[in-house]
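Yeah, one chain of the complex is gone here, protein chain that is, but the others are all in their spots.
Entry: chain A
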């Protein structure tokens, strides 16, 4: 019983991280129809920034979000204007090639700059607390809390603000949005800024829990693809649910399959991906795919 509860808690905590990790990927895909293959690399940049701020300025990785978010917003905004806006309405293969190129460039730049030595952020509070017989790792619990907070903020932003509404409008029907006077390119740039800032924030939060190295990105990109397929495009509740399903499944498999469980945990996400594509291609939450029909 205890083990079951523990596995559930660990899975949900992992799922919370997955959910915030996937937001940037899912929203960019949903709004622009761009599959960002450099997603994991932006996560890696965030992790390195947190490491640098921790190592050289003694800054806590969660406090460093205050600096990382605006900086990476700027990076995303500029990247969109300089590069991605040129390919948004082109065939999908172009966007794949460009983002793939960006991912290789970033990973190798970081390799040259920082070598591929694994880096670590050793925060002092990486212990745990016991609550009702269940162990809550402190860092992962904080990540979970921050992840929920970020998701609520993003949800409110998209639902309530004028800018958020224009982002949704652009996602639903680009032509109509243009007709009513939405500056699509600007909306895209802001969306990319937000998404890349969020991705980097996820990386920064991840930094105290695992080793940081230049080639850590691609597995996260693959997981982001799975979760997006699970939860549907650009939907925050979908991302949350998709993340939870993947997190809980991975932890359950590794807890309950003796001997090789952890190996299977990694395979799980791909098995899930295939199952979903076969059984429910519209995602578990169903129905809504806000991708622009013209981009198809």
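Here are some notes:
By our rule, contacts are C-beta pairs under 8 Å (C-beta built on N, C-alpha and C of every residue); 3 or more make two chains touch, one makes a residue touch a chain; residues count from 1.
Keep in mind that, in the parts below, contacts and distances are computed from a predicted model.
Only one chain is not pictured, and the protein name UniProt records for it, out of "V-type ATP synthase subunit B", "NADH-quinone oxidoreductase subunit M", "ABC transporter substrate-binding protein" or "Aspartyl/glutamyl-tRNA(Asn/Gln) amidotransferase subunit B", is "ABC transporter substrate-binding protein".
Contact with the omitted chain, checked across A:225, A:241 or A:272, is made by A:225. Within the complete assembly, A:260 is the residue of A:109, A:153, A:176 or A:260 that touches the hidden chain. Interface residues of chain A with the unshown chain, by the touch rule above, are 2-3, 6-7, 10, 14, 35, 37, 92-93, 96, 100, 103-104, 111, 115-120, 122, 126-128, 130, 135, 137-140, 209-211, 213-215, 218-219, 221-222, 225, 229, 250-251, 254-255, 258-263, 265-266, 273, 277, 281-282, 289, 296.
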